[in-house]
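Selected chains only, in their assembly positions.
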Amino acid sequence: MVSVNELGLDLFEELVENADLFNVAYHELDNGSRVVDCGVSVPGGYGAGDYFTRICMGGLGDIAFRQGMVGQFPMTFIDVNTDFPAISCLGSQKAGWTVKLDNFFAMGSGPARALSLQPKHTYEVIGYEDDSDAAVICLEADRLPSGAVMEMIAEKCKVDVANVCALVAPTSSIVGSIQVAGRCVETAVYKLNELGFDTTKIIAAAGTAPIPPVRGAKLAMGVTNDATIYHGQINLTMNAPEIVDYLEKIPSCSSNGYGKPFNEIFKEAGYDFYKIDKSLFSPAEVIINEVSTGKVYQVGKVDTAVTLKSFGLA
Amino acid sequence: MVSVNELGLDLFEELVENADLFNVAYHELDNGSRVVDCGVSVPGGYGAGDYFTRICMGGLGDIAFRQGMVGQFPMTFIDVNTDFPAISCLGSQKAGWTVKLDNFFAMGSGPARALSLQPKHTYEVIGYEDDSDAAVICLEADRLPSGAVMEMIAEKCKVDVANVCALVAPTSSIVGSIQVAGRCVETAVYKLNELGFDTTKIIAAAGTAPIPPVRGAKLAMGVTNDATIYHGQINLTMNAPEIVDYLEKIPSCSSNGYGKPFNEIFKEAGYDFYKIDKSLFSPAEVIINEVSTGKVYQVGKVDTAVTLKSFGLA
C-alpha cells in the first residue's frame, strides 16, 4: 500500500530545499520538528500553493493552474485529478483534525491524519492506515505552531517529534486560496462518504474550481468555500451502479441555504457554524461515469452570479 | 535521429518503478519479457493514461489533462502537442499493427512498430526507422499477451524477447478512453498522410479532445473515436503551401456517414467495419498555419450534440 506520509515527505523536502524559489520560510524548531511557513509571514504564491495542495493529498493527486473564465471575468483555476480518491481526499486532504493547544488553533489536514486516525471512523470506512516514521501535516492557521503543538502532533501520530513536518498557511492568503480551491474534488468524495456511499468504488476523479481572491480574514472562509460550492465542477469515474440512489443529494444546490454567498448564510445563522446545513459543502456540478453500466449522470449547476458576488466582482 | 523505443523505454521503466502509484500491475513473463497491465485486471487511471499516451507517441509528445466543457457539460480533456508530428504520430502512435496469435487479438501501436515496420510503407513515406535493442509496444486489448505473443513481437522487431515491453489496456477502460482521445492529433496527421500529403512538412502540432466516458466493451470503439471525430480540435503548423489542395478533405465532416455517433454508423453498416468510410477517422476541426505564406486556414467544426449523444449525455 502506498504511504501518504512518505510521499508527502518527499514533496516537503523538495519545498524546503527550494524555499527561496517559493517565497516560503523554513524553520527548524528546538525539538527538531520542521515547519514551512507558506503565508503567515511570507507571501507564498502559486508554487507554494501547488506543493501545499499536493502534500495535502498525500502525493496522490496532480494539480495544474489554468486560465479560465468565471462568467465574463478571467480567473486562474486549479485543476485537480487523482487515481486514489478515497485515500487522497478522505484519508489525507480532508480537514478532519482540529489542532488546538492553548491559544493555537488550526484546521489540520494532510498525511499525518492517516497516522493519528483523525477521525478513526474515516479510516475504517476506506480501509486505509499509513505506516510511517514521519508525519506530515497541513495547518490552515494564522500563526505558526509552537514546539509544544508539534509535540502534541507527534504524540497523536506516534512518531518522534523530530520527524514531524508542518506546512502552514492562513485561509486568507494566496496559498490558502489555492489549497481550499484544491479541495474541490475532495468535497465530492466527502459528500458521498457522508451520504453513506462506499467511496472506495470511485476509480478516478478530476475537477476544477476558480482560485478565489484573497479578501481578508473575516471573509476568507466563505469566499474560499464558495469557489467550490458555486463553481466547482467534478468528474467521477466509478464502479458502483448504486450511485443512482445518491445522485440528487450530491451537489451543493441540494442543501438548505444554497443560493447566496456563504458569508451571508453564515451571518443569517448568527455566525453559528453549527446552524449551517453541512450538505452545503459540496461541488456545484458533478458528472459521474458509472463503468459497469456505461451510464453517465450529471447533477447540479454552477452559479456564476453568486460566485462573482462572493469574489467581490459583482 | 531520436529513438522512439529508447525514449519509450525510459518512460516504461518509470511506470514499472512506480506501478503502485499508477494502479497498474507489472508482470515479468518466463521468457523475460515485461508487461504492464493498465486496465485489464486493474483500474488504471489518469496517471497510467498519461504514461500510456506518451509512450505510444514514442516519448515525442507532451500531454496534459484539462477541465473544459462539452456544450453545457464539464468534462476532462486531454491536450496533446508534439514537435515531431510525422515520427510520433505515424511512426509510433498510429495503431498500424494487428497483433494476433491464437485467441489473442490486439490493436498494436507505439515505438515497436518502428522496428517491425508495420506497415513498411509508412516508414518509407516519413523516412524514419528506429535502431534499438528494446521494443516497446502498446496493446489495445481485453487480455494480457502470453509469452508466445511476446516472442512473436520480438521476432518481428528483431530484438531479444527479454527486451520486449508491452503496455496493455482495453478500449473500455479509463486508460483506453485517455489513450484513444490522446490520438486526436494523430488522426489529423494520419488523414493528411492518407490523402497523399507529405506530413514531414508539419513542423508542430497541438490539439485536444474530451476524454470519453467508459461505456462498456460493445460501445467503446465508437464512443472513444467520437471524441475526436465530433469534438477533436487540432492546430497544425507547417511549411507546405500545397496544403490548400487538401483542406476540404481533412475534417471528419467531409466523410460519408458523418453526423451520427459511430456506433449508429457501424450498426447501419451491418457491423461490417470495411463498409465504413475510413475518412471518418479525422478530427472535427483543424486550424492550419502555413508559415511560408503566413496564411491561416480553418476547416471543419465540432458537433456538440452528436458528441453528447455518443457520451450518453443527451
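We call the chains A and B, going by the order they appear; numbering starts again at 1 in every chain.
Just so it is clear, contacts are C-beta pairs under 8 Å (C-beta built on N, C-alpha and C of every residue); 3 or more make two chains touch, one makes a residue touch a chain.
Small disclaimer: the values here were computed from a predicted structure and weren't measured.
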item	value
Full complex, copies of the single sequence (shown: 2)	3
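The rule we apply is simple: only the chains that are shown with their structure count from here on.
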item	value
Equivalent-chain rotation between chain B and chain A, CA atoms, steps of 5 degrees	120
Touch list for chain A against partner chain B, complex	1-2, 7, 60, 62, 64, 66, 77, 79, 81-84, 203-204, 206-208, 233-235, 237, 285, 287, 289, 291, 293-296, 298
Residues on chain B engaged by chain A in the complex (per definition of touch)	20-23, 43-48, 64-67, 73-76, 172, 174, 213-216, 219, 311-313
